[in-house]
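Entry: subunit A
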Amino acid sequence: MLTALIAWPALAALLLLLVPTRWAKHVALAASLAEFAIALPLWWTFVPAGGMQFQLDVPWIPAWGIRYAVGVDGISLFLVLLTTFLVPLSVLGSYSYITTRERGFYALMLLLTAGMLGVFVSLDLFLFYVMWEVMLIPMYFIIGVWGGENRLYAAIKFFVYTFFGSLLMLVAILALVYLTAQRTGVISFSYAYLMTNPGALGPVAFWLFGAFFLAFAIKVPMFPFHTWLPDAHVEAPTAGSVLLAGILLKMGTYGFLRFAVPFFPQVALHPAVQTAIVVLALVGIIYGGLVAMVQPDFKKLIAYSSVAHLGFVMLGIWALTLQSVQGALLVMINHGISTGALFFLAGMLYERRHSRMIAAFGGIARVVPLLAAVLTLVSLSSIGLPATNGFVGEFLILLGAFRTYPVAATIAAGGVIVAAMYLLPALQRVIYNPLDKPENERLPDLTPRELAVLLPLVACIVWIGVYPKPILRRTEPAALQFIQSVRASAAAMTAGR
Partner candidate 1 sequence: MNLDLSSYADLMTALAPELVLTAAGLGVLLLVAWRHRTVADLRAAGAATLAGLGAAAVTTWWLWWNGAHAVGIPAMIAADDFRFVSDWLLLGTAALTVLVSFHYLEREHLLAPEYYVLVLFATLGMMLMAGGEDLIVVFLGLELMSVCVYVLAGINRHSAPAAEAALKYFLLGAFASGFLLYGIALVYGATATTNLTLIGVQIRTLSLQSNAMLLIGLGLLLVGFGFKVAAVPFHMWAPDVYDGSPTPVTGYMATAVKAAAFAALFRVLGEAFGSVPAWQHVVWWLAIATMVGGNLIALAQRTVKRMLAYSSIAHAGYLLVAVATGTSLGAAAFLFYLVAYTLMTLAAFALHVLIDDLAGLAQQRPWLAFALAICMLSLLGFPVTAGFIGKWYILVAATAAHEPALATVLVLTSVVSAGYYLPVIMAMYMKPEPFAQAHVGMQLGRLGGAVVALSVAGLLFFGVRPNRLLDLARTSAAALMPPPAAAPGVAAPGPTIPGH
Partner candidate 2 sequence: MSGSVIIFWAFAGLAIGSAVFCITRRSPVASALWLVVTLFSLAALFVVLDAQFIAVLQVLVYAGAIMVLFLFVIMLLNLGRQAATDIKGPLGLAVGVALAGVLGFQLGVLRVAGPPAAILLPPDAMARAAAEQGMVGSVARPLFDAYLVPFEITSVLLLAAIVGAVVLAKRRL
Partner candidate 3 sequence: MLLGPALLVSAVLFALGVAGVLLRRNAIVIFMCVELMLNAVNLTFVALAQRLGVAGQVFVFFVMAVAAAEAAVGLAIILAIYRHRQTLNLQNINLLKG
């Protein structure tokens, strides 16, 4: 099933190269919807307390103990669902945005889907790494070919930044596997094997963790590894920005949850490391918000807001309480939905005015009430208004984090103010204020197609805000297991020292 999830988009991408250009987008939409249809049953068939599920594990390169191993648990389930949910919307959202080389674009989108899903379901470190890199290329092309004026710079920056982190991670993966092999006598890149055979790595663990940290922190992105994000977000076409923000950033936090922290709990819980990461998360929250506040470019503003949001996630992960980890998982989903919707809206505004500058708009709520209403709702979700999804996640994170880091959680709560300080003025300058630019007076309101893109997201915003239990119930065992295993092995290692 998971293999089908990875294989189908890749196959569809090839298929897409065969169909006529004018059919490309429809075929892509159909393919991505089919993908969603493949993924959706996971929602029901997933057993919350069942640990890793839907596993497939076959040898790939036996000489090195490399296997093709996939599976999902509560942590990855929703990332898989979110991915398959966002891709059809992105395809649909690109219908009018992408006008050149359509086949290539949609094929890359599908390829990207395969890569992203691969990252989330991989249970073998080699496979994970391969997928991690594989999704880099489609995104690189999506930014570089269909991006804005400064796309070449943004694309290479995106690529090199990520590549930098991931290659160091590669070395760390190898070292981890070999250090384990040295002790156990078995070379295996299997996640389960490495988890069940933790060893006292000693000081080396700090280096290995550092490499993992770098790779994931860049992807998250944490301050000060975030500067690729604004450029990439701004230059990418709408669908690229949506997937970048919605899915790719989650890979970083997912990596922490799945690999970096469970592999090196004694490092992750080392006081100095804890302090450093919590401080960086806080800096991300506050700094990201403050810098977002002064951005003249709407997409850049959203990009910096992502830095802040993901800072919350990092705080939630490191607080290691059930509430905070659950909240972190929820924010990962929420951010995908809300920020995805924001990028869709920014793209729609761009299509109407060919400008991303906030100053180019003003007062358009009167002209495009529907768009304004959706934009308002989505913004409110993004700043965490209660009864929207944004609140639920951030509240849980802060509540949980407060148990571990009261001061940090209090400061992070200040980020809630900052969120209002950057998004509301932007909202005001876009849809409120005098309608003083003649070119804005005749903007068309949302088309049915655009509504079709936005409404599912809006529905999710409200649904998760009001009734998140179905999600929380499915993630809880995994989150609990994460916390317990980390705490237990850290305690064991401390005791053994």
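How were these candidates chosen? In short, all candidates are chains of the complex that A comes from, given by their letters.
Everything below uses one rule, namely that contacts are C-beta pairs under 8 Å (C-beta built on N, C-alpha and C of every residue); 3 or more make two chains touch, one makes a residue touch a chain; residues count from 1.
The structure presented is a predicted model; accordingly, all values stated were derived computationally and were not measured.
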item: Of the listed candidates 1, 2 or 3, the one touching subunit A in this complex; value: 1
item: Touching residues on subunit A, where the partner in the complex is candidate 1; value: 61-64, 129-130, 133-134, 137, 140-141, 144-145, 151-152, 155-156, 159-160, 163-164, 167-168, 170-171, 174-175, 178, 181-182, 184-187, 204, 207
